[in-house]
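A single protein chain has been omitted from the complex, and every remaining protein chain is retained in its original position.
Let's turn to chain A:
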Amino acid sequence: MKSKGKFRITKRAKRFLEGRAPKLIEDVKTAMIMKGGNSSLTVTQALKDILTAAYLLSRKNITRPFEDSTSLEFFSKKSDCSLFLFGSHNKKRPHNLVFGRLFDFHVLDMVELGIEKYVSLSELKNSKCPEGTKPMLVFAGEAFDLDNEHRRLKSLLIDFFRGPTVSAVRLAGLEHVLHFTAVEGKIYMRSYRCLLKKSGCRTPRIELEEIGPSFDLVLRRTHLASDDLYKLSHRRPKGLKIRKKKNISRDAFGTKFGRVHMQKQDLSKLQTRKMKGLRKRRGAPVAAEQDTAEQDAQAPKVAKVES
């Protein structure tokens, strides 16, 4: 990276910029939490409970995400966060939460949810899961499959809550479960702690213990990205495309087969096994001379076999 004007780009700055530049395989998405002009205790508590390890913007931001998203985009650029959670409260929309994500620092999807009932972490008094455990996500209800808005919401919630992508997971560490149920236009979110009980066989029996927070949410406004933009955001870079290994086939037993392509062979010049007994011996010509003409005739035959 070249220097910009009179500013020299130091190694540290270069590393920082490279960290923020688009990559083939991206890092985990970070979220920023914002509070609107007016917010209730419920909303504040809820924001804290949902995302503990997110980027919290401390000041009140008097913005309305659905009307004007420029400040959102500005904050996202500054903090390099592509997910946001905006909480506000007013008479028209009480206890409002807006979940959203951005693509290339422009708003992609935004869904507004109202909190109808909320039970915080502190109210449910039992031992919690350690922070940072990757949760298991379960979505129930046919709306998540049939309704377009619910489908986007499902994708958005997965993005929000899934945590870092891991290649392997410790079986004993699967403790946290987030369960989302969509019924009658409402979404119920429950958070449980998973107890793995003995079941006599290898797979354990699951018992759940609610740890919270628990939300009863109602779907309000949505701002979903157009299909083109959505498709664009899903475009995979060429490097990541999985190249299928050609020329590998398996039979019914699982044996691996491949084809070897060779050039045409000259069968007369094939290297076959050497029969030591058929090789020409030093004594043979002398013996042949002494023998009759018959054997003389035989000798060239022998020679032919040899080659």
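Some observations on this one:
Everything that follows uses one rule, which is that contacts are C-beta pairs under 8 Å (C-beta built on N, C-alpha and C of every residue); 3 or more make two chains touch, one makes a residue touch a chain; residues count from 1.
Please note the rule applied: contacts and distances are computed from a predicted model.
Taken from the listed names "Electron transfer flavoprotein-ubiquinone oxidoreductase", "Ribosome biogenesis regulatory protein", "rRNA adenine N(6)-methyltransferase" or "TPPC8 first Ig-like domain-containing protein", the protein name that UniProt assigns to the chain not shown is "Ribosome biogenesis regulatory protein". Listed residues A:33, A:194 or A:217: the one in touch with the omitted chain is A:194.
When you scan A:15, A:91, A:125 or A:202 for touch with the missing chain, the hit is A:202.
Checked against the hidden chain, the listed residues A:140, A:248 or A:278 yield one contact partner: A:140. The missing chain, though absent from the display, is touched by one residue of A:41, A:169 or A:278; that residue is A:169. For the options A:68, A:104, A:123 or A:149, the residue in contact with the chain missing from this view is A:104. Against the chain not shown here, chain A presents residues 21-24, 26-27, 29, 82, 101-105, 108, 134-142, 144-145, 154-155, 158-159, 162, 165-172, 174, 177, 179, 181, 183-184, 188, 190, 192, 194, 196, 199-208, 210, 230, 232-238.
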